[in-house]
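The other protein chains are all here in position, but one chain of the complex has been omitted.
Labels A, B and C are assigned to the chains in the order they are written; within every chain, residues are numbered from 1.
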Amino acid sequence: MELFYTKADIAFRDEVRAFLDTHLPQELSDTFFNFKRHSWEQMIRWHKILANKGWVAAHWPVEHGGTGWTPMQQYIFDSEAMMAGAPRLRPFGLKMIGPVLMRFGTDAQKERFLPRILSAEDYWCQGFSEPGAGSDLASLKTRAVRDGDDYIVNGQKTWTTTAQHANWMFTLVRTDPQAEKPQAGISMLLIDLSSPGVTVRPIRTIDGDHHVNEVFLEDVRVPTNLLVGEENRGWTCAKFLLGNERVSIANVGQSKAEMSLLKRLARDRKIDGVALIDDPVFGAKLADLEADFLAQEVTNLRMLAGIKPGGEVGPLSSLLKLRGSEIQQRIQELAMEAAGADAAPWRADRAAGGGNGDDYGIHGWLTSRAFTIFGGSSEVMKNIVAKQTLGL
Amino acid sequence: MELFYTKADIAFRDEVRAFLDTHLPQELSDTFFNFKRHSWEQMIRWHKILANKGWVAAHWPVEHGGTGWTPMQQYIFDSEAMMAGAPRLRPFGLKMIGPVLMRFGTDAQKERFLPRILSAEDYWCQGFSEPGAGSDLASLKTRAVRDGDDYIVNGQKTWTTTAQHANWMFTLVRTDPQAEKPQAGISMLLIDLSSPGVTVRPIRTIDGDHHVNEVFLEDVRVPTNLLVGEENRGWTCAKFLLGNERVSIANVGQSKAEMSLLKRLARDRKIDGVALIDDPVFGAKLADLEADFLAQEVTNLRMLAGIKPGGEVGPLSSLLKLRGSEIQQRIQELAMEAAGADAAPWRADRAAGGGNGDDYGIHGWLTSRAFTIFGGSSEVMKNIVAKQTLGL
Amino acid sequence: MDFAPNSEQQMIADSFAKVFAAAGEPRSVWEELGELELLRLTWPEDLGGFGAGCSDLVAVLSEAGASGAPEPLIGAAALPGLALTRAGAAAPTVPDGEICLALADTNLHLADGRLTGSVNVVPGADVADTLLLCLPDDRLVALPVDAKGLSLEVYELLDGRGAADLHFQQVELSQGSVGGPTPGLHAWLCDAAAMAFAADALGAICAIRDMTQEYLKTRKQFGKTLCSFQALQHAMVDIYHDTEHFLSLVHLAAKTCDSDDVAMRMRAVSSVKRYLGGRMRDCIASAIQLHGGIGVTEEYPLGALAKRVIVADLLNGSSASHGARLARLIAEETRAELNITGQEKDVA
Partner (left out) sequence: MDFAPNSEQQMIADSFAKVFAAAGEPRSVWEELGELELLRLTWPEDLGGFGAGCSDLVAVLSEAGASGAPEPLIGAAALPGLALTRAGAAAPTVPDGEICLALADTNLHLADGRLTGSVNVVPGADVADTLLLCLPDDRLVALPVDAKGLSLEVYELLDGRGAADLHFQQVELSQGSVGGPTPGLHAWLCDAAAMAFAADALGAICAIRDMTQEYLKTRKQFGKTLCSFQALQHAMVDIYHDTEHFLSLVHLAAKTCDSDDVAMRMRAVSSVKRYLGGRMRDCIASAIQLHGGIGVTEEYPLGALAKRVIVADLLNGSSASHGARLARLIAEETRAELNITGQEKDVA
């Protein structure tokens, strides 16, 4: 995409590359290029290196400790870092609750939480989904009842990604069960996970990993100053946040890096003495994936051009998320095909960050099933585009 | 599929082959193997040859002049005839109104019409769809009002295939506009197309051909003895008929013959000196189509095994129609790809039965668009399967 | 023609189902099946078996697939039996105890009566006392797993079934351990193995299908059961159709394995493998998608069944290699037709 770079963009890219060359620890990039996954600790290490440089919050405005980069610069940084094998920064603080606080939070909330996101003192998770409220988020049942200066919260959250590492959770709760529309009685609360009454229980997924959790809330006391925005108006914050989440899931930079891993896999894998990347049938599949990725990359740039820093993402987030999640699934599917029968053995150590090129694809195939479900299923995304963008 | 043939089936197949060898005119098979289309006259010629042998109504019971063949024998005959390059017999008399009359018609109707279908003295067309009633057939508006021993019919039919050749049309009309359900007030009438007030107007389709027509009915008098079944109960006849139509559209025998044409095309077409059939990427597409066709062929046999001669087709018709129409579209699509840039010139003589291997695919691609629309669109078929077969 | 099991096949399948359902009570499933002599279905009669063919296996293996049973029914019961039956007098003598079939490819070399190299991902080798090795030259070799120079790397497959990589270092073959050649045996066993795993996958995918249909009828979102959403209905219809077609192909493949029509067998088996690597993979992905979050949890039984389908896809030749084989068969057949009819048409 360098074709679209201005001179300033190229200078910026060179600056990013120079930084990555000197500051990205070899062990971190080795993990990526050896088809393993970055551990929690590796991600935090990289987060702190970037925080130190002032580059950890690429899309936050400068006044809050962000970079103030243009969308193009954000994309350049993201794709360069991913291509260099850096860990992906988790989005929950940086891309989700951070921007929500900047937009809807009180000054006290901003002062208290934003710096701790940058420093990685706090790590956030998202308490939205419930067992009966997945795609239909607005039907959530977790109740918060006012009691003096506290809310008392009871309920159960699920699909709570990396809650096992988090100390804070931003949550949607029902504060007015009598509201006319289900969305109208919902509020957003910030919950300290060390509060009495909070229990986190792991959910294992079909890839054998521990990404997600159930979070049980039993008479959890939450001070009212941890309400974000107005009471019963949490849906507004949630919609703003989900738009950002969807762009985050689309993850063009990461797809670009994974495309390059897939190509290496195909280059190094021999079938009857011929490199898989030279096999015409595999090549045709790779070509179609490349065309789709290229289209997504350019479309992403078109879209980014319309976003102001800290602003809303708008209807395009659905488009990006839909195709982006499909592309990630297809990358993994081709990687699985590349491994052939060697993908069939189950490698338990993959869950602990192990693994190799053989199980990379099948593990990713299983993991990526969730990409078209979480953060708005593809079906719900299409409903939204049909209604909001196409007016059907 | 000979694996599934009994000894008797093999003897039957040999009998069919011997007959085709001696009685199928060379000019007719040449038309097929030269990638041209059979004309109306060629079809009628072949119809009469078969009628003479007593083989024209493969799935009619013997008492009505049919063959009394088992479903397997019907399939053997159909696929052998198609593979030999015989014209496809038009279904409107033989597969559609014929069985309806046997099931729902009066003795007088059977005596009057069935022999004339066999002899090709009558040729039928189907007056079901209307401009406002396509997939939603039950919303049809053509009115029939009783006047003594006649109905007076007013309305407009559309997508009436080969009406330009037909002398009779079986029609759905509304006889009770006050009926509670739209289906309940519909009757089936047989209309002599030479009646005053009937106007047939051609509709050209995107393939440049004249397959279908509009039929305008203005104060057309239809004797009440041409009502099929009971008044206001025409929907029952229509459902029975549509099931047969769908199996007819699935057309496994014809697909088998067209698969073989496609393979010949790929065998004889060279790209940079290599036969297209040896190209790995084209080969992979052909392999997938072959697997789909094989699955359809066996599934068709499974299904046929459950049908009694003259009986209802049941829910399986939707399944056969859905995949069958897709397979036909994909055969044509690959034939179009095989021709490459040579498919781009428009050959007007294709509409008159001309053409060659270059325009065979693109013409078929355009024609076959209708296969997933007519006789129940794929979307409507899926609705039916979801409700009736899967109980969703 | 409708492929429903006949009464005898149904009886045997029911016996399996009963054992699976009562798993571990009082004996292990494997012991129980052995006790009931259900593990010797395909074995030659002179070795205490019933000489069942591939078509007889479909219902039984589908039952295993649907139940998710991890026992090595294919590798350590069905396949060695088929191999010994087909080889007949040319088979080597096999001792008592667990026997597993291993299909050698070009990674294993025989020189001076010694085997060197490896055979990877052999299902059922984890329980075997004896390996029944089929060499590419169509001879069977019976080898104790503790033979000198032979080592096994045992692991679980994705779906929890056991397997091993076999490593040979100058493993000496004694006189009696090598059978005579049975023309076409190796290729036939490769196809039969693919067919057997496909039959197992058929059971798994049908169970997934039923589970998904049921889920759509009960799960509510937006105040309606999921099955009232047209897009989900249509996705379910696609699963239904694709699995019906897959069922047809699996039965066809079994029947062709029991026949002498080699070209038709290869065509049918490769079609089945093509379905596994294409439409069936899409079906399980779609079934997971229709479930939403619950579909990706390890606790819910869908995932384990889905992995069983993926194992059938990955083993016994890739979808790509079977696509290439099918394309070759089509090209040969189309050229042969040319020779018969002499009807070459000028297309270009």
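Methods note: contacts are C-beta pairs under 8 Å (C-beta built on N, C-alpha and C of every residue); 3 or more make two chains touch, one makes a residue touch a chain.
What you see is a predicted model, and the numbers here were worked out from it, not measured in a lab.
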Next item on the list: Tell me the shown chains the invisible chain touches, ordered by label.
Entry: A, B, C
Next item on the list: Give the residue, chosen from A:D78, A:E130, A:E245 or A:D342, that touches the chain omitted from the document.
Entry: A:D342
Checklist line | Chain not shown, touching residues in subunit C | finding: 229-231, 233-234
Item checked: Contacts of subunit A with the absent chain, listed as residue ranges -> 3-4, 33-35, 72, 260, 263-270, 275, 277-278, 280, 283-284, 286-288, 290-292, 294-296, 298-299, 301-302, 304-306, 319, 322-323, 342, 356-358, 379, 382-383, 385-386, 389-392
Notebook entry, point to check: Where does subunit B touch the missing chain, residue by residue?
Noted result: 129, 132, 134-136, 139, 158-159, 203-206, 208, 271, 279, 281-282, 329, 333, 336-337, 340-346, 362, 365-366, 369-370, 372-374, 377-379, 382
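Everything that follows uses one rule, which is that only the chains that are shown with their structure count from here on.
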Margin query: Based on mean C-alpha positions, which chain is nearest the centroid of every protein C-alpha shown?
Written below: C
Checklist line | Chain centre separation in whole Å, for subunit B relative to subunit A (CA means) | finding: 52
Note to self: Can you list every residue of subunit B that touches 2 or more other chains, as numbers and ranges?
What the structure shows: 280, 284
Next item on the list: For subunit C, jot down the residues that touch at least 2 other chains.
Entry: 320, 323-324
